[in-house]
Structures are given as C-alpha cells and as structure tokens.
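Following: one structure in structure tokens, then a few remarks.
Missing here is one protein chain; the remaining ones are kept as they sit in the complex.
Then we have subunit A:
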Amino acid sequence: MLECIPTRKVEHTAGKINPAKTCQPIGAMYAALGIHGCLPHSHGSQGCCAYHRMGLTRHFRDQILASSSSFTEGASVFGGAANLKTSIKNVFKIYNPEIMAVHTTCLSETIGDDIPTIIKQSEVPEGKVVIHANTPSYQGSHITGFSNMCKAMVSYLAESDGTAKKERVNILPGFVNPGDMREIKRIVRELGIDLTMFPDTSDVVDSPLTDKYEMYPEGGATVAEIRDSGNSKLTLALGAWSSEAAGALLQEKCSVPCVPLKIPVGLKATDDLIMALKDGFGMKVPRSMTIERGQVVDTLIDTHFHYQGKKVAVAGDPDIVVPLTEFLLTMGMIPAYVMTGTPGSRFETEIRHMLEQSGIKDCVVRAEGDLFELHKWIMENPVDLLIGTTHCKYIARAEDVPLVRVGFPIFDRAVHYLMPIVGYRGCLRLIEMISNALLERRDRDCTDEDYELIL
C-alpha cells in the first residue's frame, strides 16, 4: 500500500496532502442538528450541502437532513439573496421545522452575501426562527464552523430575564459524538444538577428505529431551552476550539459565568468537570462517582503493562487530542507525534506543556498538519500505535501499525458514535480499545511458543 510515497526527505510547504481537517460548514451543520426541530441550511451551491450531509451520514449512519440555496452561476454573480429568501419560504412551507440554521460556504462568503439583512427581508412564519453563522471554509476548520454555529445560538437565542439565576448549568459539549453528549448529561444528572446542553445531537443523529418516522427526531435542545440558557447560573464550555467562544459570548451577553474546560476525555479532564460542578453548585459528589472513578484507577493499575512505555501517534481534532494526550500520559504511554489539522498555536503550546510536565522529550507536536506529514514521520521513526480517524487507516496498513479509531470522521466502523469516550466510562472504553489493539498485535506477531492463553 502507498508505494508511491517517497522514502526520501521532501519539501512540502504548499497545500495539504491527505488533510486532517475539513471545512467549516460541516461543523456548523452538525451543531445545528443539536437544536430540536432544526433544519440546517447551506447558503451556497448544492454540492457543499450534498458533501456535508454525506460526510455526517457516513459517520453517524443516520439520516442527516439539510437544505441548500442551490446557487447557480447567476447567483454567484449577482449574489444569493433571492435564493435564500426563496429557500426560507419553501423550507417552512414544505418541511416545517421549528428553526432554520443558515451557514455560509466559501462561495457565498467570497461573494459577501449579507445574511442578517437577507433574513430580515425574508418571510419567516410567526413563531419560527432563522439564525445564521458565517462559516468561510478558507479559515480554521470544521471545528471552527461548529464553534461559529454554537456562537450563533447564543447571539440569536440566549436571553437573560434579569431575575436571579437558576440553579442550572449550561453545558456546551464541543464537537463530540451523541454518545458522548448523553454520557456527559448522565454524569451531570448523577451529581443532581439541572442542566441545559446545547447543541445536543443525542437522539437526533443516533435516533432510534421505531414504527413511526420523524423528520425531526425527539432529541436536541429546544429553542426555548437555549433562550433560557441566559438565566442559568453557570456555563461549562467544553473544548477551547469548539465551545469557548460561545461560552464567552453567553457570559458577556447574559452575565452567565463561563468556565472553560477540556472535553472530559480521560481521568483528569473528567475530574476537572466534576470539580467545576462541585465548585459551582457546592453539591456533594455522590458515592457512585467515586466508584466509577475508582474502577478506572483499578483498571489502569491492573492493565498498565499492556500499554505502558509504548510509543503512540495521535491525530485528530484539537479538543479531543488535547485531553486524549493527557490521558495517554496518565496511562504511561509515550506520545511520539501529536497532530491536528486545525490551525492555532495554542494546540502546540498546550500539548508541549503537558509533555514537559511528564518529562517527555522528542515528541513532534504540530497544529495545521496533514496526514502525509504524519506518515513521513512514522516512516522515519515508527510507533507502536496510531490513534486517529478513518483516514489514518492507510498509514496503519502501509506501516503495519495498529490503529485505534477515535474522533471524526469514522467511516469504516459502526456503533462508535453511540459509545462514549468521555467520563470515567469513556476512560474504560479507551483503555479497552488501546489494550486490545496492542494485544491483538502481539497475538498476531508472536511465534507459536510465545502464543499465550493469558495476557
């Protein structure tokens, strides 16, 4: 596989080969699906919308509905105002969502369509809402798009009625799977705290098969809930890249204090989430949580020799890779390459800081990298394990490295989006996946006399 990849050192400065990120609108579309009864709308050519629906559909194996302004050459020259107005009218008449969440594409951005003005001039039925986010694909990544749509939810919807804040926490979950969102909600409820999570794609993009078809499944934060988020006592913004901007805006707009945290992947990040809630609400952490946590520590002690000291390469979105790297360090593994496709020097600073604290040198850390680069590094200096998305599978095969699939997108395995990697239970799942990948490899590669019953 990949015999074409040069073995010598090469100059790679322009563009990306095997990118480790994609464009903003797909993130905005995903976030919008986390509002109940929402139809995301792509303001641009229909091709983008088709591609974004396809990408999300393949990852979640579920229906992903979104409409498009279907630009033609004329719209590209004269602007897409007419297309958006027609879209808004048709969407409410034919598909009747509660809310439409418009995002732009590189086409409408390059043209410079003024979306808020167009929305104001459109016929929006009584009681229905249209929000928008600018998502130029030539900035940031899909994570930026997710963040921008979360911000739009706050700027269009969140309100504070000026009365005393409610004993409730807002959770901005970041770009994670519905299974993760569900697990975060479970933890918060287990602590006895009332919450509003937005966006919340659980029961939307992993909706059940029943005998009744719902174009808009049960899940998602309702418009009313997002409105009322301005009256909550606290916001936890999980993930610097995907949630912090929305959290900060909510603080500014409605005076809800925002605590930025990592997405709770790994033991420490989960501890941080629980401590932040304890600090905010002063509740006693229930015994059940202590048990869950203790099971993770127990497992780490029991299984450390499966993975400790192994060299690992990690690639993915920054909000996942940062806490995941932290957890790999907790596990005693040695990150050799840590890479994200999303730009931003903060990534490199945070990872370097963690590595330093663990005394790890010789790790290559890179933001705005691509998988070709990662492949070249691994060719030069191999690793024992690769953790990343589906696109890493080519490297895994070419270099014969086991791959643990984590993150977005995963196109070649099922069920993953239902199974959390967050919280203490998520820790157990990560330990299991990583241990199993390494042990399978050991079983595969060893001689007959070394093939053992018990490991």
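Basically, a residue touches a chain if its C-beta (ideal position, glycine included) is under 8 Å from a C-beta of that chain, and two chains touch if they have at least 3 such contacts; residues count from 1.
Throughout what follows, contacts and distances are computed from a predicted model.
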Hidden chain of the complex, named as in its UniProt record, picked from "Cytochrome oxidase subunit I", "Nitrogenase protein alpha chain", "Solute-binding protein family 5 domain-containing protein" or "Sugar ABC transporter permease": "Nitrogenase protein alpha chain"
Hidden-chain contact residue, picked from the options A:I64, A:V129, A:L195 or A:V365: A:I64
Among A:P19, A:P260, A:G280 or A:G332, residue touching the chain not depicted: A:P19
Missing-chain contacts mapped onto subunit A: 1-4, 6, 10-19, 21-23, 25-26, 41, 44-48, 50-55, 57-58, 61-76, 83-84, 86-91, 93-95, 105-107, 109-111, 136-139, 141, 207, 209-211, 213-215, 372, 391, 394
